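What follows is an incomplete set of chains from the complex, kept in their original frame.
Every chain is named by a letter (A and B) in the order it is written, and numbering of its residues begins at 1.
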Amino acid sequence: MAGALCRIEGKKEVCGLDGFLALAATNLGSPLILSFVLGVAAALGRSDLVFPEAAAKALSIYLLFAIGMKGGVSVAEHGVDIRLGTAILLGIVLSAALPLLAFRLLGIMTRLDRTNAAAVAAHYGSISIVTFVAGTSVLESAGLSADGFMVAVAAAMEAPAILSALWLISRSDPNVRMDSTLWREIMLNGSIVLLIGAFVIGMIVGADGLAEVDSFFVSPFKGALCLFLLDMGLVAGRGLRRSRDVLTPGLLAFGLLMPPLGACLGAVGGLLIGLPTGSLFLMMVLAASASYIAVPAAMRVAVPEADPGIYLTLSLGVTFPFNLTLGLPIYLALARGISGG
Amino acid sequence: METHKAKQVTITIEAPMERRLRAVLDEAGVTGYSVLKVIGGSGRSGAWSAEGQVGSAGGMIQVICIIRPDRLDGLLEAAFSVVERHIGVVTITDCDVLRAERF
């Protein structure tokens, strides 16, 4: 039986640490990760390679639409499950609770003031959709699959973390208040609307509809993701170079510790509601990942006092690369171990 | 050619604040302004550049209003309410304009 830390290679089953290492190696050797590494290296080496902003934004719209639609189609095919509801609920709870944990940790591990700590914490409750997508692709390489509704869970987890963090800040700073404009901006953030909208479109059009646009949204997806990760690498590398001095050892440790912690909480929750291995893994990935689009924009509006140099560097320069390279195989090994999948 | 005195007010602010700034300017009756995109810069919080950015959080914009001198104070007060807690570099320059009836 292919157990926790096993992996099938050709005809042979590779188990234990070997299985994990093989998985990690496969992950690190995939065009996706290598593209990201190329980006980071180019930026750290101060190459003048840059991606036009418009192209990066267009790619991100493409990816969100594609991933949303595929999720919706998968739900349309397999029928709506009661687990959809419980999984979304779990996602919301995790997203709202993780910032409290992160805030506490930051208080212990770093010297950030409350405002910056809360702003950073918001990022770790929310999610990174690219990490999620990379997780899906790791899952595929391992021959596993997940529920389509996990995309909806991803969308549901974007915003609650922001509200938690604003609540944390508002306890000490009366300037930070929730008004209806802010509330709408957070809930109708572009990436949430796109994910949910494409998810609904996928549910309506089903597999037949997807077939019509398959050669745009499905087959070229992975290649497009390579270029997107190249850009993410460039941005992350540039951020690291510019904000080196911001990254105290405490912050760095937090950026590497918080993701596995989040993954563990995600695992506990996922086990409680009975998610199968693939979905359990994605729930861990969502909990482990940190936002770098929706939350920074919200912080910029609601908590301008917080320093983007800190939260963006941590989220994009530390946690994102960690999850992408080492985190994903670790979480998959864990997910398999605890779910026996 | 005949020209008229006017003021040019330039507000440099975080891109995600554009909507709010616009709303406040509208409320204050300032209907004439143009928006430019800032593609990079440097400030107390370090240097940045828009290239490759996926989110709008990093970006900044410049809102430029040409107004009649007597309307300057109203504009500044409106702008200040948005800019206060934010980056908001606000500059005021004297200028001359053609066709003053526009302003």
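Heads up, the rule we're going with is that a residue touches a chain if its C-beta (ideal position, glycine included) is under 8 Å from a C-beta of that chain, and two chains touch if they have at least 3 such contacts.
Given the structure is predicted, the values throughout are model-derived calculations rather than measurements.
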| message | Only one of each protein chain appears in place, so what formula describes the complete complex in this structure file? | response | A x3, B x3
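The rule is simple: only the chains that are shown with their structure count from here on.
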| said: Based only on mean CA positions, could you tell me how far chain A sits from chain B in angstrom? | reply: 35
| remark: Per the touch rule above, chain B residues touching chain A in the complex are 14, 16-17, 19-20, 39, 45-59, 85-87
| query | Within the complex, which stretch of chain A touches chain B? | reply | 50-53, 56-57, 60, 175, 181, 185, 231-232, 234-235, 238, 242-243, 246, 292-294, 296-301, 304-305, 307-309, 312
